[in-house]
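Here the complex is missing a single protein chain, while all its other protein chains stay put.
By letter and in written order, the chains are A, B and C; residue numbering begins at 1 in each of them.
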């Protein structure tokens, strides 16, 4: 009966996870949703612990304490701008956990001597494969985003072939594991090779594509969890795993669509070649770039009636969100109508800009999504682009075979005047020059995002 | 293994059912969705048949052939206007089937001698209860809508008490069945009493509230199916049953909200007293009602620029939808802008009017939902009300304690002129007089809906 | 017991799916939804078959037979009638 009780609690936990995700459908209910999710997790864990009065109880407990400490430390310390790599890291841990779990239960079962059922072995090898790929893939992604290893794509000839080969090896090893279950080595081998695969799959992908990779790995770790569930015949694992798997896949699709690139292309196509240093844009910029001082820009704002602020990855890098908030408030106090135009893939992960601006207390009804924003630029006096580049690059419309060809962009060039805040003319993640900077109605405000905004504010205050 | 194959097919069938309902989220995909659903059913049935090479195969086959014949006959014959009772009837059959199923498997198990597990018995009694209530409840609903028994609410003092008592008896009998499983009588008793309950629960409800009842019974039959699934430990039954249960409950809520009445109120409150014959409206109508001839109305239309047609239950009764279509086309050919204003509970089931107008080939972008329609009436020259009454009754706004108090209505009285087509001044389902008929800008066109529309058309053609 | 829990889990998940999917159905299609979901409820036919299958006694055979008939009426009738209704909306699409 206790068994039934436990399973009921697992069921309740699963339901809580669903409510968690349902809650995320609106900012108002999101916090509660997240708490429900945490509650579900707590329930599942607590029940499992109660379920097993066991020697290694202390071990487990130590593990949980230690893990919580580390996790909490990370979570509280990380700056909002470092979210992408944080998610990547956590995600990796998830994957790692499932490899170890599968490994442990595999070793146990064979230690117990009884020949494990084929289904168990299949699920074990799946878990090992997915889990290891997730773990190392995520670590590489983390390294790239954190700048521990080169942001650039590491590409070498025949890469695909090599990966394919390794993948094949994994399959073979999996077969070995299933057919000769008494051989622990098989598991180690599989996990090992899968780890290599995980690394090789991610290094060829440019840093800016990491969010896609992370989302994908996230869905993998979900599937790994589900696979574990099949191994242990545990429903909450299966359900939670599938939920995560679904969300990861959906987010991946959203990003790919917003960048107008196929997933394949991200994983081993152009995705590999972008970010490999700037393409010289001389012929485009040649003497056409007009640079301005904060004072001149301030003057422009003095006469403006409607301004729209277009944040990009650069705002995240320079942590300019609070400065931007102050600027917006100042402008509004001067009777300028201010709104924010958010491109779906501005920044480095979906909703990246929304989070930063939310951090700076900007009410989210001020944040316009792409289509709404684009319909407004024609009536906008000043479009202030802060550290955005690709998402405002007209080449997406004009150059049919560039890396961002066909990617829907924010048509800031329709505004009467465009002010672009960035440190140089160097390209964004797509590694291509941006004709916008040379456009007749564009003024460049060169410098660090935050610094420039602050100077702009002081300049404005001086009138 | 074959067992697994069968279960896989059941899983596939379940998935098909989900896709069926997903398909219904848009007219374009709806037909395909419905076919997928049928396919799923076919799969489930075929597999089940293959599963059991059994003596009574012929019996089953005969049953299926016979059933299909009957079902098909009904489905092809029934006029669109009789949808509500059709659904009720089918629904009843569904419920009946599950009672019989549960009964059969109960008898078998006890015949087999082995003491059945408690869970089985609980599920059996649940199925018996829900199934029987659904069966007889639906039949009564059918009878009322088809006019076989009085549309009116059959109410007697202490009704609730009686029902409660009977409900209690059912519970007791259920307990008996669970505790003394070797006693077939227990099942018969339970099913019998539940049947009585089914009848008593529905007769006190007025004919016009039947759609709510049907939706509710529909969800019951779904739950009965799910319960059967628990009995037979069969997933496709559980899944399909829950899907149906959910849909029924949601539809019920929608209707109640649209009528601004609580479910309880529908099931045993005012729901019982409405429709019990017209409330005399003399003082309201007294000499204020202006009746017009088709010719006069035709003249009005000749000068109109914008007309909106408000269909109601009367259009269904008089089968006027095709005539209405012709009228609309004629008016448009004369340059009158025509649109249809659809109240969510116009007619006798949700979407009733939409189906009828669709039958008459009226493109569905012409059908405006309540809010949109209401915002338009002020600019409407003529609101042509065809067999609608309660849904255009201003009392909903004015009289705070009438049966339809607070029910959102179509504000036709905001139109420059209102023309109401109905046979008399007799009230609609809510059984209350309608001040609209006595309003200054209202003309009554007394007569059968279809006849009047046709005369109106001829009159229009005569100029 | 295990089995019951599994069934329960499936039940809960199915309810979730049902609510999510059905809340997306527009008012226009509520009547077809009603008859369609009703047809699906005819899945009890499978139950009918399963239990009519064993046929220990004449009684259960008869019960089974009638159950099959009832359920089939519900299924076939339901899907056909829904198809008829939807066909009308369809024609609209084309014009």
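Please note the rule applied: a contact is a pair of C-beta atoms (placed from the backbone, for glycine too) under 8 Å apart; a residue touches a chain by one contact, two chains touch by 3 or more.
In this text the structure is predicted, and so the values were computed from the model without any measurement.
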Among the options A:5, A:59 or A:165, which residue touches the chain absent from this view? A:59
Candidates A:93, A:176, A:285 or A:446 - the one touching the absent chain: A:93
Check each of A:232, A:299, A:317 or A:454 against the chain that is not shown and name the one that touches it. A:232
Hidden partner interface residues of subunit B, rising order: 1, 3-4, 7-8, 11, 14-15, 18, 235, 239
So which bits of subunit C touch the chain we can't see? 3, 6, 9-10, 13-14, 16-17, 20-21
With the missing chain put back, which residues of subunit A would touch it? List them for me. 10, 14, 17-18, 20-22, 24-28, 30-31, 33-35, 37-38, 41, 44-45, 48-49, 52, 54-56, 59-60, 62-64, 66-68, 70-72, 74-76, 78, 80, 83, 86-87, 90-91, 93-94, 96-98, 100-101, 103-105, 107-108, 111-112, 119, 214-215, 218, 221-222, 224-226, 228-248, 250-251, 254, 342, 344, 349-352, 354-355, 358-359, 361-364, 367, 369
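Following the convention adopted for this analysis, only the chains that are shown with their structure count from here on.
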Chain contact graph: line, ring, star, complete or other? line
Counting C-beta pairs in contact, which chain pair ranks first? B-C
By mean Cα position, the chain sitting nearest the middle: C
So what's the Cα centroid distance for subunit A and subunit B, whole Å? 48
Can you work out the whole-Å distance between the CA centroids of subunit A and subunit C? 42
Which subunit A residues reach two or more other chains? none
For subunit C, residues that touch 2 or more chains besides their own: 4
